[in-house]
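Only one protein chain is missing; all other protein chains are in place.
Here is subunit A:
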Amino acid sequence: MDRALERTKILSNHLVQSSSRQILSTNACLSYSPPELAEAFDFDVKEMRQLLDGHNVQDRDWLFNLIMQSRLFNPTKRGEKVFVTPDFNLTKEMQREITMKRIDYLLDRGVFQGWLTAKGSQAELKKIALQEVSAIFDHSLSIKIGVHFFLWGSAILFFGTKRHHDKWLGDTENYVVKGCFAMTELGHGSNVRGIETVTRYDSSTGEFVINTPCESAQKYWIGGAANHATHTIVFSQLEIDGKNQGVHAFICQIRDADGNICPNIRIADCGHKIGLNGVDNGRIWFDNVRIPRENLLNSVADVSPDGQYLSSIKDPDQRFAAFLAPLTSGRVIIASSAVYSAKVGLAIAIRYSLSRRAFSVKPNEPEVMLLDYPSHQRRLLPLLAKTYAMSSAANYLKMIYVNRTPQSIKTIHVVSSAFKAIHTWHNMRTLQECREACGGQGLKTENHIGHFKGEFDVQSTFEGDNNVLMQQVSKALHSEYIAAQRKNKPFQGFGLEHMNKPCPVIPSQLTSSTLRSSQFQMDAFCLRERDLLSRFVAEVSQFQAKGQTKEIAFMQSYQLAEDLGRAFSDRTILQIFIEAEATVSTGSLKNVIGLLRSMYALICLEEDAAFLRYGYLSMDNAAAVRKEVMKLCSELRPHALALVSSFGIPDAFLSPIAFDWIDANSWSSVHQ
């Protein structure tokens, strides 16, 4: 309304008063003012980065250095700044070739040294850190590396035994062989146990014979298969003497050293995709391909030369679970690289919002900086806080993964499923908000954010569809509940210990200091989780009481299952974030983390309708939360630049609008 009045006034002044020169005079040209010169840094950015990256900071910087200093990464001058970026004008085929060349360069520089041959958690963390950095440059690059090392390589490492390790790991690390991972089929993705590829054993020759019996059994989305891979892991039903022993994994060569496709193998391209076009996803058909008996990855089951099926695990369900357990690494890395993608989006959008102005409050006054609009703060700063919380959660997940024990496998499975889904959904949502927050500039591919939406979208689907994963989380919690009930024992594990305590009570009046206390925040999150879990268990058993199977009962209770999955994830993240905050010594850094933690907690309270739906918060409570979110926005605003600088993403990996966008768009830079 004010704006309309003001416009009317300007117009009427213009029409009535001929002497309104002041209003008609042109403003001085806009000039870019770097946010660094205006914004204060209240805490040590390096210390914060150490906390966020968590590990291998120097190794990360080394890889950033390697990428920046090579022509292969397409360094491009925009104005006075140089950015490294994939070349967006390349065709799909050219993108695949340049991605492979970049990998060759990194290989030559020793980046992959020890990725499969070095043992221990330190080596694993280093590899994950470097993988995260590669994704900041280009998701295709990181996925192409990931398929080779974390799918093909890990399959050999975890499903194979010494004979496979000796033969393949060294050659994989040096890219003497290029591996891919053929699990998904046209007809089966999430449901791996339903795949239709069949492998039979021929004891007369001591070979396995792999076959694609029908079109829906063709291997689909196999990264690396279309152009480069020489070998693949094939997931297939194993049939011995007419009896199906379930899904097993085999090594199969698909190309010779010169890149020619092997006999009895047919390969086709998956075609152009909405993102990741630097990855050569292909389709594979096996026409009775013969492979040596030794190519069965035999960590859980083997076939003797005379064709006897041998396995120490008799139950096929358990066998399958034991088999797939090591594949968690993929979800761990996806969860953490989703956070880095969100960091890139936020760093660009927030830096832009600190240099871009729009509309003056009063005529002839300077226009208002985007991030000084409370509404703009509300769009970006809660996402920033969530990214911080999830960054901390991703670090926790990495740590429990690299320090895994047989006892922690189940927890890792549940937590990685939850975080993979929550983090990748958060990333997509953040990118969309950041894209819009940058206005038209967000639409330019060179500004990364819009491009990242296409590149990272796949994260919600591969390595387990997010919705399916979240259902698994709820099911796991369900069985914990049932087990605790049946054994009449307290809850232990998955952070559910709070269920053993009395039900928390939310005060009717919420003051600012209550809202910001971690005790209240945890109480609210725990209340939601425990109530949803009991409701879910009750609803499932109601359906079962009516004679439905457990499976149908789960299906029918999907609404509560979804709410519960989110409640578990949010509570776990908050708990981890509070613990991380506790490790920081008192000072400005801790204060800012406290603000972020409160923002994270309160925005979850505001966003999830479950809090009001089930009455965990009263309407008055919800109004108090909403007000506090606004206050937190204004308190975080002065730290915005420092908070995105702490992400440690070098300037060259951000984009022109994050810096002097006027210079980057000047006439003189047109023909640079």
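One rule holds in what follows: a contact is a pair of C-beta atoms (placed from the backbone, for glycine too) under 8 Å apart; a residue touches a chain by one contact, two chains touch by 3 or more; residues count from 1.
Keep in mind that, in the parts below, contacts and distances are computed from a predicted model.
Peer 1: Which choice in "Ran-binding protein 10", "3-hydroxyisobutyryl-CoA hydrolase", "Ribonuclease P protein subunit p20" or "AP complex subunit beta" gives the name that UniProt lists for the one chain left out?
Peer 2: Record says "3-hydroxyisobutyryl-CoA hydrolase".
Peer 1: Which one, A:W62, A:Y175, A:Y309 or A:Y614, makes contact with the chain that was left out?
Peer 2: A:W62
Peer 1: Identify the residue among A:P34, A:P292 or A:G615 that touches the chain left out of the display.
Peer 2: A:P34
Peer 1: Applying the definition given at the start, please give the residues of subunit A touching the unseen chain.
Peer 2: 31-32, 34, 36-37, 58-59, 61-62, 64-66, 68-70, 79-81, 108-110, 648, 650-651, 659-660, 662-663
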